[in-house]
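Note that this complex is displayed minus one protein chain, with the remaining chains in position.
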Amino acid sequence: MNLLDIRNLSIELISDDKNIRAVDKVSLSMKEGEVRGLVGESGSGKSLLAQALVGVLNDKWHVHADRFHWRGIDLLRLSIEERKAVLSRDIAMIFQEPMACLDPTTSIGEQLIEAIDSSQLSGFFWQKHQQRQLAAIRLLHKVGIKDHKTCLKSYPHQLTEAFCQRVMIAMALARRPILLIADEPTAAMEITNEGQIFRLLASLNQLKNMAILLISHDIENITSWTNTITVMYSGQFVEAGTTSQIFSNPLHPYTRALVDSSPSANLHLPAKSRLKALPGSIPILQHLPIGCRLGPRCPRAHRACVVAPSVTNFHGHEVSCHFPLTSLKKPRSKAIKEVC
Amino acid sequence: MARDKIYLEEIFPSPFMQLWQVFRKTPVAMLGGSCFVFLIVLAIFGPILAPYSPIEGQLDMLLLPPAWNNDGNVSYLLGTDELGRDMLSRLMYGTSLTFGLSFIVVIISLIIGVVIGSLSALTTGLKSSFLNHFLDVVLSIPSLLLAIIIVAILGPGIANTVWAVVLVLIPQFIHITRYAVKEESRKDYVLASKLDGASPFRILYYSIFPNITDRIMGQATLAQSAAILDIATLGFLGLGAQIPLPEWGATLANGLDLFYIAPWTVYLPGLAILFAVVATNLVGEGIRHALKVRKDR
Partner (left out) sequence: MSELLEIKDLCKSYKHKNYWFNKKITTVLSPISFSVEAHQTLAIIGDTGSGKSTLAKILVGAEQASGGCIYLNGQALQNTSTSFKQRCQHIRMIFQDSGTTLNPSLTILQLLDEPLKLNTSFNEKKRIELIRTTLQKVGLLGDHMNFYPHMLSGGQKQRISLARAIILEPKVIILDEALASLDPSLRSQMINLLLDLQQQMGLAYILISHNLGIIRHFSDNIIVLSEGEIVESGVTREVMSKPKHKVTQKLLRNQGFQLNTKKA
């Protein structure tokens, strides 16, 4: 059974002059214990999608979907409060700059104790404080912090970003979630510490069978840690499949460009030669192209691309393109070259 | 190659234009803004537009109630006081005294405060601390008390009131300028300017000041509402504007003895003071709100 099943989720910003579709009909599904990577550059709407899942979006965004199932429960039929109750019990999220997410005026210990769910404590009310302390220490051990005494007493600004991210993961684990959404967890820290955080997430996934949705803008550094990858571009769904499928055989021109821009794909290129890159830049929200949003930049764009493509499935490898690569379908009419 | 002008329909809003657009969309701020502009116009043109002289009174029209009262006279729209002087003219002249002088006071203290604050931010060490804190002793004494002391030393009169209130308002501008300049100079574009070979004053003028003007304006409106109240209070106590200048506080004090027979001589100047202070505060709130919205974008 699928843990999370979303079909055609759209997020719109409704203003006086026109509606802006920041996320346009994206589908996502996750199984239990799966580590899925959600890759997209800035402006792809991946953070919006994650925030819409957890339910922390601003009121100015309107979210609607055809199907939104969580562990078999149809969330669209529930009221907002019930939906929030279901989701907040089972989903946890960690964010990009951990030091900014922690309260700078209270110590780590106090914040950690605050995050602990009191329904998991048993005993009389005078024992609860002691139990909370023990639970906090246990959480810190789970994320690999052995020296809990100094950690509990220190303030966020005294620790490094990687340390703070571990504390955030500990706080996220306090409610024993089934799905952990990590929104670019390592963007703010040194590359040398990235490996530690990813190893921690991988061990949590294996030990507790916790599903992880790993959001990143760089396809390179999450390939070693994920089972499946979904690629988004400018709010639209582009491609999804297992990591090896995406890397060895990308079907969408955008995914191919992403894979080509990663350093490991360029190992065979001579030094200081030109890298393969798509021309142009990501469209801004005010000027979104109609139909397939990669249209103006795509080297294989044709007249058919003014209509948004539907999702085709090649043995579990889904792609949303009219003319996917290495397929039998060849474009018939002459290509429209757009000068960007 | 691409055409040169593609974005024909786009307008390019500078940060000030952005602030103005947010300001324009807030109705309360626009209300305060229009009242503020009305007061400024009145302060400049009041003496020309006033129907009667504020100093000479008509002796046969003593203590006339305002025109909406049964005994009132429509040619004296807001009534007269105990010497036969028209209340409307007195209030209009008073605008240029109370409101106009407060405006000038704020501008003078702003200029002095910003200069000292920038000097303090550009230097380091003992010099910087000295410049920053040498007027802090002024902050430790309540502003009204300090103004009274200064007036007691220099003697009463509206000019001395102005100097007293200027002195009281300078320290806050020093602090806010110093803090803002120090914060801005940590940004990379100031370093880039320095690397281009710009002198410190050029950096200050072109790179730093355009970005801190908004914060200083917000502080200036706060200072102005304090200045209006200080000038009016000093006038009320008899230490500021002397008889027969029609300053609002002095007018209010004049009417206090006759409150039971002629209440309009008290509440009309009071309402004028309230109107001016509320307008200033609304404009200040509008600026600060627009700053916050622009930062969030």
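A and B are the chain letters, set down in written order, and residue numbers restart from 1 in every chain.
The rule is simple: a residue touches a chain if its C-beta (ideal position, glycine included) is under 8 Å from a C-beta of that chain, and two chains touch if they have at least 3 such contacts.
Because the structure is predicted, anything quoted here is derived from the model rather than measured.
From the set B:W20, B:F130, B:Y189 or B:F259, the residue in touch with the chain omitted from the display is B:Y189, counting the whole complex.
From the set A:I14, A:A100, A:L134 or A:A277, the residue in touch with the chain omitted from the display is A:A277, counting the whole complex. Residue-level contact of subunit B with the missing chain is found at 1-2, 4-7, 12-16, 187-189, 191-198, 206-207, 210-211, 297. As for the chain not pictured, it touches subunit A at residues 41-43, 190-192, 195, 217-221, 223-224, 243-244, 257-258, 260-264, 266-267, 269, 271-279, 281-282, 284.
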